[in-house]
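Please see the structure below; I have some questions.
Omission of a single protein chain aside, the complex is shown with its protein chains in their original locations.
Labels run A, B and C following the written order; every chain starts at residue 1.
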Amino acid sequence: MRARSRDDFRHLLLLLPAGIVFAAFFLVPLGQLFLIGGSGKSGYAGYADILVHPKYLRSLVSTLALAAATTVATLLLSTTAGLFLVRNAFPGRALLVAMLTLPLAFPGVVIGFMVIMLAGRQGLIGDVTQALTGEKLVFAYSMAGLFMGYVYFSVPRTVLTIMASAEKLDPRLEEAARSLGASRLRVLADVILPGLKPALLAAGAICFATAMGAFGTAFTLATRIDVLPMTIYTEFTLQANIAVAAALSFVLGAVTWAALALARTASGATVAAAG
Amino acid sequence: MRARSRDDFRHLLLLLPAGIVFAAFFLVPLGQLFLIGGSGKSGYAGYADILVHPKYLRSLVSTLALAAATTVATLLLSTTAGLFLVRNAFPGRALLVAMLTLPLAFPGVVIGFMVIMLAGRQGLIGDVTQALTGEKLVFAYSMAGLFMGYVYFSVPRTVLTIMASAEKLDPRLEEAARSLGASRLRVLADVILPGLKPALLAAGAICFATAMGAFGTAFTLATRIDVLPMTIYTEFTLQANIAVAAALSFVLGAVTWAALALARTASGATVAAAG
Amino acid sequence: MTEVARSVAIKLRSCSKTFPDGTKALQPLDLDVGAGETLVILGPSGCGKTTTLRIIAGLDEPDPGGKVLFDGEDVTPVPIERRDVGIVFQSYALFPNMSVRENVAYGLRVRRRPAAEQRSRADEMLAMMRIEALADRRIDQLSGGQRQRVALARALAIRPRALLLDEPLTALDAKLRETLRVEIDGLLRRVGITAIYVTHDQAEAMALGDRIVVMEHGRVAQIGSPREIYRAPKSRFVADFIGTMNKLPGRAEAGRFVTAAGSIPWSREAGAAEAAFRPEDARIVPAGPDALRATVTTSFFLGDRTRLVLDVAGTAVTVDSSERAAWTRGEAVHLAVPPQALIDLGDRA
Partner (left out) sequence: MTEVARSVAIKLRSCSKTFPDGTKALQPLDLDVGAGETLVILGPSGCGKTTTLRIIAGLDEPDPGGKVLFDGEDVTPVPIERRDVGIVFQSYALFPNMSVRENVAYGLRVRRRPAAEQRSRADEMLAMMRIEALADRRIDQLSGGQRQRVALARALAIRPRALLLDEPLTALDAKLRETLRVEIDGLLRRVGITAIYVTHDQAEAMALGDRIVVMEHGRVAQIGSPREIYRAPKSRFVADFIGTMNKLPGRAEAGRFVTAAGSIPWSREAGAAEAAFRPEDARIVPAGPDALRATVTTSFFLGDRTRLVLDVAGTAVTVDSSERAAWTRGEAVHLAVPPQALIDLGDRA
């Protein structure tokens, strides 16, 4: 498909108008978003104001922290589980793997709903802790609940990615390392984890992007949770502060896009975010 | 990694507790969701009630219709654009492809926000149509706006998937078909589209699942839009109708999961949904 | 005998090819292929052999001024869809979404022939390739050898004017490659179709070609029958590329070739020269006036012969011996090369 003569594609020129419409379709909203972000009282300095205004800065920092924590926890859990599932054949393994994909089918609202059922005021965790310690543990309506929901949502996809990658690792690599005297732990550190690196980067980036942008879960848990998508929603819908909402949106998009681009460059793979 | 002696993995048994916690972590919330779905006035018949009660049925049907329409429109647009981008080298191509990934970085709330900026009361489309026809076209606060937002969000990922797949098609297949006398259109129908089928199925399933479950966009556009995640939110948070919300969640999850499983079976690839 | 081919004579006239990045893949080339002839284009990767094939097929256009003629008719502007040539690729290029029979019938389906004709013609082709039993299989159920047979059947089903094969055996393992080589040879001779066969494997080229075109850097290095190319290579490149060739530096003088390890008879004009010869033409002999002194470096038992690597005054020389004797490393031996086996590759550089 590379070195073909130009006129081979004469008929494909017909697609050019489609290409232009397509580019416009994408670029116009983005451009407009950026322009509106600079349309507030302080003009384009509005972008800088975000970093100065404590309310917005807090929202940005806590969202980043939440996304980072979710990513780390998800990768730790998923790597352990993924390696375990690839390396061990046990009855029910296929069923377990199939069930892993179930949470993927639930929207953020339902995930939030599940968090409340588990860690809410009438939740299972509350009941169990009350029976055990006399005190009711309730953390659904906070960052901890959001963290739990995001991890719950992200682990399945990450486990699947890691399993697919682990299955493709050449077992000979591991055997060669062992023949050279490497212990199990060294094999893990020197062979297996480096082999999984592209998958870990890709899955981590998607996990991070999802956690940065998810809204349904946060909204279901509590309207007071101070993450960026909630702040944007509040500024836009409830306070009609459109310029700030646009600037925040643009910053959120840029941070997420940078994370995805970084992972893409590091892993060489195509990484697509979920929102 | 297959035929290995059991004790080779002695140390991996240490992971077993992690495996059990992991399974519990996933299955408990799902199980509880199902139980709560059957805890309403009519018990497990509550699941059947969804299909009888016009309000819920309407919500289910319109969500399905929206998701299906989004999927079809996204695949049509993305296939055209993806093939065009793979087959044509032009200045700025790399930049265009990089920009394609931008919308992936924006959460649903921001997508909703963009739709309002384009097709809302003060939107660009309204301004343009007023100038041209004297009448202002406003469709942001309806299913049409939601459709536009979802397509906007889904096209980039789908284009990337289709481009990756199109680049892997063996150009010799196409050349063989041409040597046998096939015209361009026949090559498209007999060779290229069948070759893209797994990618189309996978991308279509993710697109469908995303459209089924997205909440932020709908919530930003209008609280009156009657899609399933909104209905679930309303029943759960505003009307405290927990059993109905759980039953609706379970049905939504089951439909989405079935679509993903179908695509997975048909394409043989691992398909993961976004929410 | 099934009617399979409408063989044409193919001519290329000053066909060159420059890629968009400016690389000259092919220097202006004239080539004549007789109707029914099997012509093998042989060369290392990047020598322009595949480009030549693609120009004949109509997949690439020659630079302006180049012409492709089928039986005298100028087909240069005719796209591949209407050139009526069968192509077989290294990667098989079978349609994975069709059964074996549907693959073979595809050319007729495109031509809107009746379904019954499509089916009978496909089955006839499959029978010719002796894979009737596979007609209803999916492509991914076939082995590499079976796939290439299907690809041949598919290319021949449209009664092409020529059959073009681009490294058809390269993806197969050694044993299968040999089997299929014999089959393709039989098929091409039976069908009598004009065939152009591109390969980098000299054994394949020798076994299959009526004539061989050896290419180097976008130019023809030599055209000739397999025997001519093997026995009388015109250049160092051809000599090195085809089979194993020993090259011994020395001086020609007074009807002898003189090296530091002794001299052997050779009538060539006097001067510094390089004598080339094939491993199977040299013999290990008792010491004598017409033999060179040598030391055994290695010996490999290859079953049907023993391959010796000798040190002849510092030059490594390979000799194939069918004798049942065993040699040991470091053993001193004597080497004779009959004068008629010596090839003159020109004066030493």
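To be clear about the criterion, a contact is a pair of C-beta atoms (placed from the backbone, for glycine too) under 8 Å apart; a residue touches a chain by one contact, two chains touch by 3 or more.
What you see is a predicted model; the values in this text were computed from it and never measured.
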Of the residues listed, C:D71, C:E124, C:E253 or C:E280, which one is in contact with the missing chain? C:E280
Can you say which of C:P96, C:G192 or C:G243 touches the chain missing from this structure? C:G243
Candidates A:V52, A:L132, A:L180 or A:L238 - the one touching the absent chain: A:L180
Just the residue numbers, please: which parts of chain A touch the chain that's not shown? 170, 172-173, 175-183, 186, 190-191, 194-195, 197
Could you list which residues of chain C touch the chain missing from the display? 174, 182, 185-186, 201-203, 206-207, 226-227, 230, 242-244, 278-280, 298, 300-305, 309, 320, 322, 326
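To be clear about the criterion, only the chains that are shown with their structure count from here on.
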Whole-angstrom distance, CA centroid of chain A to CA centroid of chain C, is 55
Could you work out how far the Cα centre of chain A sits from that of chain B, in whole Å? 16
Using the touch definition from the top, which residues of chain A touch two or more other chains? none
